[in-house]
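Apart from one protein chain that is not included, each protein chain of the complex appears where it belongs.
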Amino acid sequence: MFEAIAFYLFAALTIVMFTITVMTSQALYAITAMAAGMIFISAFFFILGADFLGAIQIIVYTGAVMALYAFGMMFFDTTRDVIEKRTNPQIVFALGVLAAVMVVAIFVAPVVSNNIQALYPMQENVGNSQAVGMVLFTKYLVPFEVAAVMLLVAMIGGIILAGKKMDKSLTLMAEEEISTMDDGFEPQAGGH
Amino acid sequence: MEFYLYIALFAPLVGSLFSGLFGASVKTSVTGYVASGLLFTSFVSSAILLSYVMSGHTVHVEMMTWMATGDLYIPFGFVVDQVSVVMMMVVTIVSTIVHIYSIGYMDHDKGFNRFFSYLSAFVFSMMVLVMSDNFAGLFIGWEGVGLCSWLLIGFWYQKESATWAANEAFIMNRIADLGMLIGIFLIYWNVGSLQYDVVFAEIGNLPMVIVTWIGIFLFIGAMGKSAQFPLHTWLADAMEGPTPVSALIHAATMVTAGVYLVVRANPIYDLIPNVGLFIASLGAFVALFAASMALVNRDMKRIIAYSTLSQLGYMFVAAGLGAYWVALFHLMAHAFFKALLFLGAGNVMHAMHDELDPFKMGGLGKVMKGTFIMMTLASVALAGIYPFAGFFSKDLILEVGFVEHHYVIYTVLLLTAGLTAFYSFRLVALIFHGEERYKLFGIHPHEAYKFMLVAMSPLLLLAMIAGSFKMTYYQLVINLLPSTQYHVHNVTTYWIMTIGTQLFVMLAIGFAYKKYSNWNTVPDGSSAMEKSFIYKLLWNQYYIPKIYEEVFAKPYLELSKIAWKQIDLKIVDATVDAIANAIYKTGENTRDIQNGNLSSMLRWMVVGLVVLMTLAVAFNVGYNVFGA
Partner (left out) sequence: MEVTLTHYLVLSSILFAIGLIGVMRRKNLLMLFFATEILLNATNIAFAAISHYIGDLSGQMFAFFIIAIAASEVAIGLGLLIVWYKRTGKIDLDQMNSMRG
């Protein structure tokens, strides 16, 4: 009973928050609603017994990702209203609803639930974090390490992209422009 | 002996390929010598094979498998037996002589090498035709000679009349070949093999109706190749080709392929005397019909061509009445004197700078003694005067008609013999006797090269003495052909017939000489005779070309125009255009997808997602409902 109440409550809250995120024309509203929605989603994880995942959700999404977006918004000066041109909103909604209906139809099809077998069954007497750790560092060790490398690459990529000299594009320049700035791309010691 | 068989068969091919190598280049005499030399090799091999066959053997080889699928098995097999060796001898003798003659005749022609390539290719095809041991190989040779005939009639392709004549010959032969193909299919359908020996052994077990149809369809093929009525018009037009071609292809060898087919298929025709009678009647009709057209024609080569047609009619009479060996004998004799006649005509043409109207010649006998003698003797042989070749073969056909009690055919042939003598000597008289009318046209005739005359001399010899081979030949071919002897039993009747025929022919010759040897004007269409209805009828070849034009060519042209304007333009093209337009319009309308706007691309992506999911659901539902 408690579980049901919690589910419907958070479901309603999440849907409302994300709808605001998608619909609002105020960037600040959007990011605030989004952060709230992320936290509400972690509630589902707790309800489902995935405690560790819930914690990660709050830390990574609400902490790191949202912070990044916040910095980004500062940078882009989007405190004002977001001005967007809207074209054919009916089609957009129709497509969204159709996609939702189809996904539901696929999910509720009997085939899905009947044919699934547990590969890594949950152990009864172990806590969630411990169980996750055991699976993650045994069966999913290689993907885990690859994910770590990917995050590192993403970090370096982010630094480079946001750094200097990236506001010029060789592909968008004419030949003459490239030849006139031939030594412009040489690595320079220090910065100025 | 297989070795000689392959030599005889493939030497012309080698010659053709060798000449073909130089086909596009300017004249190189060596091609002529090589091609002639190889032909001579082929002739020698054929002669060796002849002596071998005469000692009572036959050669039968299977060179390789040609088609083998399921029950169908057709090899490239060749047979040298009593019939094919006779044909081989005729083909190689005449073609060797024609090759050597052509070295002189085509001397100044730009297409010298090309000519020898075609000519040797023709001989190869003809050898395949006569040597094949099955109907499929015969058909290959049949088509091969048709192709070479087309190439050679249209040899001077820059002349529109030549290309027209070439196409006419080709198309008419294709019409007939369809009949022949159906005949071959019928044979295969009912017998299950195309080998001569198998077919002839089995043919007696087939129902009469089928044998009759096979005989009819094969004869349709023969009619096309041998230019029998109503497919005869191409032969006269084929004279557009170089004269040696007319001598070799359109007199001595290719046109006789039809006769050869009937002779070869004698076990089939023996079973169906009704068809045989039809063949004989048609042959007699063509003999008279063609001879009558030759009476008034004013084109030297066409006159000889009509004469060929007429003689082919004789051969078909003999073949149709079951006297196959007589038909083959006349084929052989005719090949010699007709080739000689054509080559002589070629000399005259050269001398007269390609003038063909005998009325514009006259008196050439003084300038061209050799040619004069040869053509006269060839005409004598053609007319059938004793002791020349024509007498033995042609009178034999008359006797066949008489002995078989087909008196109408006999009468027609007798009349034709008179006509033949008349038009032959009309030609000789107009060309070689009388006033020198060519002077009016400022021509200075000259005799042909010596070696050309020497090359022709074997033909002259054969035209004179071929008759003496009759009994040897008879002993040879009765191994394969029905050995019926045709003798008029009543001695008095026999002598009356023979002497009567000779007298009749002599009379015709005398009349021709009397009428034409002192001719001194060039007719201009004003004389009473030229205005008469019969003259006009004959002059216009019984209006048959005109009728063909009106009945077949023009409606076909109209039909083609309708097909072009109505069907092709309005239906076929429109359909194609519509497909192209649909694709083009689709592209035009859907290019908005590629407008480079990322937002709309995302929308399209979602559309794709929805479509895919819909399909997945639909298939799943369908699978659960209908499948299992």
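A and B are the chain letters, set down in written order, and residue numbers restart from 1 in every chain.
In this section, a contact is a pair of C-beta atoms (placed from the backbone, for glycine too) under 8 Å apart; a residue touches a chain by one contact, two chains touch by 3 or more.
Worth saying up front: this structure is predicted, and the values here are computed from it rather than measured.
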{"item": "Residues belonging to subunit A that touch the chain removed from view", "value": "1, 3-4, 7, 11, 14-15, 18-19, 21-22, 27, 30-31, 34, 37-38, 41, 44-45, 48-50, 52-53, 56-57, 60-61, 64-65, 68-69, 71-73, 75-76, 78, 82, 84-86, 89, 92-93, 95-97, 99-100, 103-104, 107-108, 113, 116-122, 131-132, 135-136, 139-140, 143, 147, 150-151, 153-155, 157-162, 166-169, 172"}
{"item": "Contact set of subunit B toward the excluded chain (per top definition)", "value": "591, 594-599, 602-603, 606"}
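We adopt the following convention: only the chains that are shown with their structure count from here on.
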{"item": "Between subunit A and subunit B, centroid-to-centroid distance (C-alpha), Å", "value": "88"}
{"item": "Sites on subunit A touched by subunit B in the complex", "value": "87, 91-92, 95-96, 98-99, 102-103, 105-106, 109, 111"}
{"item": "Contact set on subunit B toward subunit A in their complex", "value": "599, 603, 606-607, 609-610, 613-614, 616-617, 620"}
